[in-house]
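Only a single protein chain was left out; the remaining protein chains are all shown in position.
And then chain A:
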Amino acid sequence: MASENPTASEYIKHHLQNLTFGQHPDGSWGIAETSKQAADMGFWAIHLDTMGFSIGLGILFLAMFRFAAKKASVATPTGLQNFVELMVEFVDNSVKESFHGKSKVIAPLALTIFVWIFLMNLMDLVPIDFIPRIATDVFGIEYFKIVPTTDINAALGMSLSVFFLIIFYSISIKGVGGFMKELTLQPFNTPIMIPFNFVLEVVGLLAKPVSLALRLFGNLYAGELIFILIALLPWGVQWALSVPWAIFHILVITLQAFIFMMLTIVYLSMAHEEH
């Protein structure tokens, strides 16, 4: 913690600050000591906690699924394999329902999005002070945020990747001409309305990744903020609020992972289809 007895606003700010590594304005490299220092680093800085936890969780996801995939056989599945097959089947059905094109990428992409986001969201249910306290007291790390999806960079990183896939598929399926036609001749199919159409469609196109990222980030950020606020209450009554909120949050984190996955599938299927 920044000080022995932080005020409420200090406590909240402290919990919302990532562990940032970057170049200080004076030219030296290092970890930001305060949130102002982190902000001064500008774009060329990296959130070590976000990266660490998201990559760790991603590897956990892939290791688990790879372990099950290796053993996957016709025989009656048990335990982990059952769970993995359930997930794969669930995602496969979701993809088949909304996506009618042929693509080898969409389904694994959807599975990765769903499980990875779910795991990252799940970190929200770890008691809010638990890991940051260990990080501070044992490793001497000042700031530590363990929920990668409450970092806008993580959400936007995924949604921008999806956005590039939308553009890639739009162009590879419809060609550059077809894609431009879609952007300029809708919704009003007359040459006079081309500028108007273009503005409308580009805004619509850009809104996809932004809304995708902000929805996930907003939900998780708000959720974590409420956990932080609950943590400010006297310790005896915290459970009365944090337990219901955590239970409700189980729904939220699953739902947000599912929404991100479904919207990705829908956007990509829209990119595949001619209007």
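Heads up, the rule we're going with is that a residue touches a chain if its C-beta (ideal position, glycine included) is under 8 Å from a C-beta of that chain, and two chains touch if they have at least 3 such contacts; residues count from 1.
The working rule: contacts and distances are computed from a predicted model.
A.B. asks: According to its UniProt record, what is the protein name of the omitted chain, chosen from "Substrate-binding protein", "ATP synthase subunit b", "Transcription initiation protein" or "Amino acid ABC transporter permease"?
C.D. replies: Options "Substrate-binding protein", "ATP synthase subunit b", "Transcription initiation protein" or "Amino acid ABC transporter permease" considered; the missing chain's recorded name is "ATP synthase subunit b".
A.B. asks: Return the single residue from A:55, A:240 or A:255 that touches the missing chain.
C.D. replies: Per the contact definition at the top, the residue touching the missing chain is A:55.
A.B. asks: Can you tell me which of A:69, A:134 or A:266 touches the chain that was removed from the display?
C.D. replies: Only one listed residue reaches the unshown chain, and that is A:69.
A.B. asks: Could you pull out which residues of chain A are in touch with the chain that's been left out?
C.D. replies: Output for chain A: 16, 18, 20, 22, 38-39, 41-47, 50-51, 54-55, 58, 61-62, 65-66, 68-70, 72-74, 84-85, 88-89, 92, 104-105, 107-109, 111-112, 116, 148, 151-154, 156-158, 160-161.
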